[in-house]
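The complex is shown incomplete by one protein chain, all other protein chains being positioned as in the whole.
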Amino acid sequence: MMDFQSTLLAKARWRPWEFVVWLAAFALPLLWPSRALMVNEIAIVALFAMSLDLILGYTGIVSLGHAAFFGFGAYVAALFAKLVMPDPTVGLVVAIVLSGLLGAVASVTILRGTDLTRLMVTLGTALLLLELANKLDWLTGGADGLQGVTMGPVLGFFDFDLYGRVAAWYSLAVMLLLFLFMRRLVHSPFGATLKAVRDNRLRAMAIGIPVMSRLSVIYTVAAAIAGAAGALLAQTTGFASLDVLAFDRSADLVVMLVIGGVGWLYGGIVGAIIFKVLQDTLSTVTPQYWMFWIGLILVLLMLIGRDRLFKPWTWFGGAGKAVKP
Amino acid sequence: MLTILFDGIAYGMLLFVLAVGLAVTLGLMNFINLAHGAFAMAGGYLTVFAMQKLGIPFLLCLPLAFIVVGAVGALLERTLYRPMYAKPHLDQVLFSIGLAFMAVAAVDFFVGSSQQNIQLPEWLRGRTEIGDGALMLGMGHYRLFIIAICALLTVVLQLILSKTSFGARLRAAVDDPRVAAGLGINVNVVFLLTFAVGSGLAGLGGALGAEILGLDPTFPLKYMIYFLIVVSVGGTSSITGPLLAALLLGIADVAGKYFIPKMGAFTVYLLMILILMWRPQGLFTRKGGR
Partner (left out) sequence: MTGAKDSVLSASGLVMRFGGITATNNVSLELRRGARHALIGPNGAGKTTLINLLTGVLTPTAGTIVLEGEDITRLAPHRRVARGMVRTFQINQLFDSMTPLETLALVVSQQAGLGAQWWKPLGASSQVAERAGQLLEHFRLGDVARQQTRHLAYGKRRLLEIAIALACEPRVLLLDEPVAGVPAGEREELLETVAALPADVSVLLIEHDMDLVFSFADRMTVLVNGTLLTEGNPDEIANDPRVKEVYLGHGAVESEAQGGAANV
């Protein structure tokens, strides 16, 4: 008699390699202090990518404007530190809450329509926010950006050091916390309903899932987490500029997920790492023409077929054997 | 006031010529081609090059842009786009974004990032004014020229669609490609020709519009959203839908920038989002359109 319950639970269980990966991540700033800033950047971008995966990979909402929430979170955190108080954790929480609120409002726009309309609407929302940020330059600093954001010590103890190690650990810690939350979410019944909505919205409705409500909730959550990532960026770099809202950001993000694999939280992390490393190496080779290489990678990836190439667990006859964390 | 209307119409007609290829591609092949703006840019740069280096007169550059860019479009359709038709929309979007990125970077590399200028022939510069005061209608001759050319193109397109056998085959293939193929219509040829013409028109639009819209390597990305607005608001099942949407957009943009300059493009984006929420299939699709 097969034990169905343990099969179901096995999917949610932590695998040994996961512990290794996370330990290694936290050890990096210690072992390799000169790259701490890079680790910080990767952690932030990976968190951002995972938040997009929640709506794109798990729920099937095509969004080309996720940077709207990232940028919003960045500006909120920067302004909070400048105008209210420089404590990073409080600022982070405020950014998360406000980004979530923005996401809740914006979620109204993605409920109806085809993939194309959703694409347009999400793109439009991001462009709208970019315009706003540009025009409200008395608040945001406009094209010059918001400068001179000095942060207080994390949790009252840890001052941001010049190497960026505290920054890296701060970002990694936040990323880990939110990762744990997302991991629980995607393996829960709630997460399963998201996948059902993605696979077959009609049937999801027919088994009693309140589809509209699910879409709103997950969009809000994803916005809040993206806002957290943006806040981390502003706080660890002391700066917020218009490019946090640019289309580039949203496009880069989708590329990361495509590289790392959608529908898999670690896909966002893997994609972020590969992307950032690529960007770093290619930038030294051809600083201006980074866009060309990204374009080429995208074209080739799409022609080859992202399904086949970047899902190694399907290489060995995947029918149900491989279990994704 | 009337001048604003006039300018808006000119802008709208230009957007229409630029975007009509995208609308037909989407309606026909169900393919979201975000690299469409790159074809327009190619037409613009080709014109600049032809005029400055080869001394070809402006008027001749227009059909030249159409033909050359159309040919490039045909080549790309056959080699790169065709394998992508069956893939999911997200893949198509990313693919075309990739192409657009490549085009932008390549132009930046070879030509540099500064604005290109086109020297319009004498008879196209200048302006006629009728009436005066608030009701004055100031018509720039170039904009008048644009309206005339675009209107002519629209009529020709509509005639081709409704009166020729190619048009009939195209409409059949848009309605249902499998049935069309079953009726002996060579769907591949229809796709190829349509894509070529669509790209060619974009090239022509790029050449026409360089003076008004500006021409630099970021053109495809800057104006992509406008083309997409025309297509998603206008729907893809007719020519008149995108035409009306383009006119609306042109007028709204010009008027918005004039009356509320602080908000700029903000109003356009907001309008688009509201329209798409109210009518996700676009404002002008007939029932059953995509």
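We just call them A and B in the order they show up, numbering each chain from 1.
Here, a residue touches a chain if its C-beta (ideal position, glycine included) is under 8 Å from a C-beta of that chain, and two chains touch if they have at least 3 such contacts.
None of the values given here were measured: they were computed from a predicted structure.
Peer 1: Going by the touch rule at the top, give the shown chains the omitted chain contacts.
Peer 2: For the complete complex, the undisplayed chain touches A.
Peer 1: For the chain left off this view, which of A:M38, A:L111 or A:L185 is in contact with it?
Peer 2: Here the residue in touch with the unshown chain is A:L185.
Peer 1: Which is it among A:M38, A:L132, A:M205 or A:A246 that touches the chain not included here?
Peer 2: A:M205
Peer 1: Against the chain that's been left off, what residues of subunit A make contact? List them.
Peer 2: On the subunit A side, contact with the omitted chain comes from 2, 4-5, 7-9, 11-12, 184-185, 187-193, 195-196, 198-200, 202-203, 205-211, 263, 318-320.
As a convention for this text, only the chains that are shown with their structure count from here on.
Peer 1: List the centre-to-centre spacing of subunit A and subunit B in whole Å, with centres computed as mean CA coordinates.
Peer 2: Computed value for the inter-centroid distance: 34 Å.
Peer 1: So in the complex, which bits of subunit A are touching subunit B?
Peer 2: Listed in rising order, the residues are 56, 62, 64, 108-109, 112-117, 119-121, 123-125, 127-128, 131-132, 135, 247, 251, 254-255, 258, 288-292, 294-299, 301-303, 305-306.
Peer 1: Where on subunit B is subunit A touching in the complex?
Peer 2: The touching residues are 26, 32, 80, 83-84, 87, 89-95, 97-106, 108-109, 221, 225, 228-229, 232, 262-266, 269-270, 272-273, 276-277, 280-281, 290.
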